[in-house]
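Missing here: one protein chain of the complex. Every other protein chain is in place.
Let's turn to chain A:
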Amino acid sequence: MDYAEFSFQAMVVAAVVYLFAGAAHTVEWAAAKNATAEPPKKRRRVKVLVGAAGGRDEMGDEAGLEARAGDGGARRETENDRLRVDQFGRVGLAFTTVAFFVHLAAVVTRGLAADRAPWANMHEFTATSLALLVGAYLVMNLKWSMRWLGLFVALFSSIGLGLAVTVFYVDVSPLVPSLHSTWFMFHISAAMASGSAFTVGAIASVLYIVRERAERRGEVRGYLAKLPDSRAIDTFAYRCAAFAFPMFTFVIAAGAIWAQYAWGRYWGWDPKETWSLITWAVYAAYLHARSTAGWRGTPAAIISIIGGLLFWWNYVGINLFVQGLHSYAK
C-alpha cells in the first residue's frame, strides 16, 4: 500500500470513528435528560481574603466556561445517572481522540504522497482544516474542559471527511504552477485556521441560542444543563470570531497579493473573491452587532452562524455549483 492509498483508507476510518464518537455523545445527551441546572456558581474566592463578595455571574472568565462542563455537571442527578452520562461522554472523547490521530496520519501521508503540503484542492483542504478544527477542540478541551462541543465537532468532522473521500476526492497530483507561491502558502494555511475557528464559533452560537431560550423559559434541563451558561457560550463564540477575523482579513489580503503576482490584478470580482468579501462583511457586521443595542445576543449569534455557513459555502459550494454555472458556455 502506498502513501496515497494509506491516506485514503485512514481518512475513511477516521470518518467512521468520528461517527462513533458522535453516537457516543448523542447517547450522553440522551442519558442526561434528568440533569438539572446547578445553582449559579459562586464567585471564586480570593485566597487571602475573607468574605469575598461576588455579586453577579462572571463575565466569561474561563471559570464560566468550566462552570457546568465535563465532570462538574449535573450534580442533582442520581449518582448512577451521573456516572453513566459521564461514561458516554468519555467514550465520545476517546473515539474523537483516536479518530483525530488516524485523521492526522491520513493528512500527513497525503502530504508525503504528493510531496508537498496537503492543501492544494478541495479534498486536501477539507481534510486538513478539519484536522485543525478537531486538534483545536482537543487542546481546548484539555485546557478548559470543553466537552460540550464534542457532539457537534464529531458529527461535523465525520460528515466533512465523508465528503472529502467521496464527492471531493481527487488523486494526488502536483500543484498547478500558479499555486507555486509563498503567498499561496500563507493564504491557504491562514484560511484553514480561520475557517476552523469560525466553524467552532458558529457551533457555539447555535448552542448559545438553544441554551439562552431555555434559560429565558426557565427550563434548563437535560443536556442543556451541562452546557456553560449562555453568557459564557456567547463570549466563547465571540472569541472564536475575534481570533479568526484578523486572520481572515489576512487571508483575503494574501490572496489579493498572490492574484497580483499571478494575473496582474489584485481584485477581479471572481466568485471566490466576491464571496470572501461577503463573508468578511458579515463577520464585520457580527462584531458591530455585538456592541449595538438591540442586536446583542440572539441576533448577533444568528449572524455568526450565517458567517460560518458562508465560509463553507464559499469554499465548497462555489467550487461545486457556481463555477459550474459560469462554465455553462463550454
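List of remarks:
To be clear about the criterion, contacts are C-beta pairs under 8 Å (C-beta built on N, C-alpha and C of every residue); 3 or more make two chains touch, one makes a residue touch a chain; residues count from 1.
We take it that contacts and distances are computed from a predicted model.
One subunit of the complex is not drawn; among "3-isopropylmalate dehydratase large subunit", "Ion-translocating oxidoreductase complex subunit B", "Ancillary SecYEG translocon subunit" or "Cytochrome c biogenesis protein", its UniProt record names it "Cytochrome c biogenesis protein". Checked against the full complex, the candidates A:Ala24, A:Val102, A:Ile188 or A:Val282 give a single residue touching the omitted chain, namely A:Val282.
Among A:Gln9, A:Thr97, A:Ser181 or A:Thr298, only A:Ser181 touches the chain left out of the display.
Within chain A, the residues in touch with the undisplayed chain are 43-56, 58-63, 170-174, 176-178, 180-181, 235, 238-239, 242-243, 245-246, 249-250, 253, 256-258, 260-271, 274-275, 277-278, 281-282, 284-285, 288-295, 318, 322, 325-326, 329-330.
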